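Here the complex is missing one protein chain, while the rest keep their positions.
Note that the chains are named A and B in the order they appear, and that numbering of residues resets to 1 at the start of each chain.
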Amino acid sequence: MFERILKQQMMNRVLYALIPVLLFSIYLFGLRVLAVVAIANIAAYYTEYLFIYKKKGGKVSMAAFVTASLVSLSLPPTIPLWISAVAAIVSIAFGKMVFGGFGTNIFNPAILGRTFVYISFPNQMTISWLKPYLLKDFPGGFVKWSTESGMQTGATILNSYRSSSEALYSFQDAFLGFISGSAGETSALLILLAGIYLIITKTAKWQSMLGTALSLLLFSWIFNPSVNPFYFLVSGGAMFGVVYMVTDPISSPKGKYAIWIYGLLVGFLTVYIRRYSLFAEGFMFALLLTNAFMPLIEYGLEKAGVK
Amino acid sequence: MKDSFLFPIIFMLIMVILFVGILAIMYRVSEPKIEAYKLDSFQRQVLALMAGKIAEATAMDAAQIMADYPSSFETYILPVELHDMDRQAFQAVVGDSVVAYCFEIKGKGLWGSMKGLISTTTDLKTIVDFAIVDQMETPGLGARIEEDWFLSQFRNRLFVQAPDADDVTKDYEFISETQEPETSNQLKRVTGATITSDSVLRMLRAEFNLIYRQMQGLKS
Partner (left out) sequence: MKMKEIFITSAFTENSVWRQILGICSALAVTNLMQNSLIMGLGVIFTLAFANLTISIIRNWTPRSVRMMVQTLIIAAYVIIVDIFLKANLPVISKQLGPYVGLIITNCILMGRAEAFASQNKPLDSFIDGIGAGVGYTLVLLLISFVRELFGFGTIFGFPVFGSWWTKWSIMVMAPSAFFILAMLIWYINTTFYKAKV
């Protein structure tokens, strides 16, 4: 099956950058995470294959695996395996292939898939979270299927903050990642290191990462002055999104100014949605909305003569 | 003639008169039927909410009472006048004594207004039964407040705890749908519809405050 895969160095590097996050996640939540990621990758491969198998010389792009890994790592570790597959299929089919395949999609496919399952299955996506293994529990999840016994329901950092305005975990735990949450998003530290690797290898643009992060900090400081804005940055999916999602080379803008506007908008909308809407997690909606408006903004910038 | 100035106007006029006439006749003919249906379903709901209490007092079966509608409605249920409140209220009377009250309640949901009916015990402190009559919540999420598992949680719940305080109602809190209540003041929330669930509780508490005062005033 591998002879029809299009090799893409850039996408390989994103996959390398995801390995530490994946390993850490397995340690926290058990080997089940690996199964969730694997199923998503297989589903993504076959979905893309279905679209291209008739075309002569059509190849499955490496980006499909990046998308599948990203979307599956953004799901809660308790997610039923078939939902992980649905997320990957929707990501590839509706996020990418209907727009014409690799390089032509306007929305970030991984985020699109996650939003689809988030709206479809609110129970599975927002109710049960696993209590992670801590450092002292070595070898933790590497030898266990799942930490199901330590099930904890209904409280991620963001949800508990919304309902009781109390912080659930200390800043240090949230930064290092020994917290419950979606599989891949818990450790801000590892994601940060991965981000630095991506920037050094010129895989991702530093402008979009920095722009989004600064905008997130600024607006959470404006909207929630009582909370340390850095706490918001390291909690929830924000950090994961900043490093892996906004930097998607296809759906993010290319222009010098456009990229900063992009970051600014994503940050603003994330905080705004977290603060005022029904949904605790705003990052995915923010990114999709920004994706939808970016072509228009870029066009406007071009008309105005700034590039 | 077709292109003259006057003809289009006269033509339009005739058409309007013709079609509006047809509609008016049709509306008049079906109006009683529509009104009767509305009244009928509302009264049935009121009776259903109080049927349990009536059954207790008359040693009949609640299903039997429902089957006897509309005669049972006429026998047991009397309206209650509330002052300055745009809400209907009823009482169930068996023999000479009141066995339950039923009130129309109104509140705001996530997308629009909500209307419900509650029946209470005679001391107005406990909910006997609760039904949502009208709501505009998200289908499949918030609209699930109409489901029986959610509504039945409110049955036989003490709501008025502190009759002399500013807020007479008891504090309730929501827990997730998958959890089991541990204390008597926990209720299960509809998953994915936190705001709708909260709105239902807020509506109940606000209306209880209004109704309890009003009825205390009436009694004394």
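Here are some notes:
Everything below uses one rule, namely that a contact is a pair of C-beta atoms (placed from the backbone, for glycine too) under 8 Å apart; a residue touches a chain by one contact, two chains touch by 3 or more.
Keep in mind that this is a model prediction, so the values were computed, not measured.
Only one of the listed residues, B:S30, B:Q64 or B:Q179, touches the absent chain: B:S30. In the complete complex, the residue from A:N12, A:Q124 or A:N224 that touches the missing chain is A:Q124.
For the options A:Y16, A:Y49 or A:F94, the residue in contact with the chain missing from this view is A:F94.
Residues 80, 83, 94, 116, 119-124 are the ones on chain A that touch the missing chain. For chain B, the residues in touch with the chain missing from this view are 2-3, 7-8, 11-12, 15-16, 19-20, 22-23, 26-27, 30, 33-34, 37-38, 41, 138-141, 192.
Operating definition for what follows: only the chains that are shown with their structure count from here on.
Contact residues on chain A toward chain B in their complex (touch as defined above): 122-123, 126-128, 153-154, 278. On the chain B side of its complex with chain A, the touching residues are 110, 141, 175-179, 191-192, 194-195.
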